[in-house]
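This structure is in structure tokens; I'll ask about it shortly.
Only a single protein chain was left out; the remaining protein chains are all shown in position.
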Amino acid sequence: MSETKKFMYINRRPPYGTVYPLEGLEVVLIGAAFEQDVCMAFISDGVFQLKQGQDTIESGMKNFSPTYRALGDYEVTRIYVERESLEERGLTEADLMPLTWEDEDDDWAEKPSIQIVSRTQLSDLLEEQDVVFNF
Amino acid sequence: MLHTVNKSSFESASLKICLGLAKSGSDILLIEDGVYGALAGTIHATMLAEATSAVSVYALGPDLKARGLPEDRLISGIKVVGYDGFVELACANDKVQSWL
Partner (left out) sequence: MKLAVMVNEGPYTHQASDTAYNFIVAALAAGHEIFRVFFYHDGVNNGTRLSTPPQDDRHIVNRWSELSKAHDLDLVVCVAAAQRRGIVDPDEAKRNGKDSDNIAPGFRISGLGQLIEAGIQADRLLVFGD
């Protein structure tokens, strides 16, 4: 594949109520092998996917929240979270899982993957993309 | 960018979120249950009517007809297109964002 496209995976739904977040994550991980310019956006209820402390034992569902921590290893290093969506839901960045990636150009320094952005910034980012998925 | 919205504004925040993120000059196409958003005189109509100054809003004709919504009951400024128009909008814009 000669060209690189900008891919954005938009996540708007909370986890467990539907399968979309889980199967959406599977697309992102498979997609990582194609070496495109990839980022993820979490808006609306999608911000709940990144909530710390998910314990699914009593519900019998698969806890797939640890998978988000692997995104850095798959070179998904830009994870945009919409500030307004957090605020509307009474959440702060401290409620989210601390997702990181290792920068090989900076002596493998561990850096945060999550960037809290405003709705306006997200709108600008969306405009820049070539391909957008919604889960 | 072409944005499509397929949910009724009475059921879902999709149209509101779409309008919050769509840039001026975008095209917005209401399809499936999203066409209910095109109805004039509803509690959500003002939101879309105000947006028509910045974005072009379309509604998919077959979906309006299926739901018994005549064109003369739509918010002023909304254009009705068929599937051929949907295809044209998809090709005329650089990408399509589906607000599911």
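Chains here go by letter, A and B, matching the order in which they are written, and residues are numbered from 1 within each.
FYI, contacts are C-beta pairs under 8 Å (C-beta built on N, C-alpha and C of every residue); 3 or more make two chains touch, one makes a residue touch a chain.
Bear in mind the structure is a predicted one, so any value in this text is a computation, not a measurement.
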| item | value |
| --- | --- |
| Contact with the hidden chain (one of B:K23, B:H44, B:K79 or B:K95) | B:K95 |
| Interface with the unshown chain - residue positions in chain A | 1, 3, 5, 7, 19-20, 23, 26-27, 30-31, 33-34, 36, 131-134 |
| Contact set of chain B toward the excluded chain (per top definition) | 6, 31-33, 62, 82-84, 86-88, 90-91, 95-96, 98, 100 |
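Criterion: only the chains that are shown with their structure count from here on.
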| item | value |
| --- | --- |
| Chain B contact footprint on chain A (complex, rising order) | 10, 12, 43-44, 119, 122-123, 126-127, 129-132, 134 |
| Chain A partner contacts - residues on chain B that touch it in the complex | 1, 13, 17, 20-23, 94-100 |
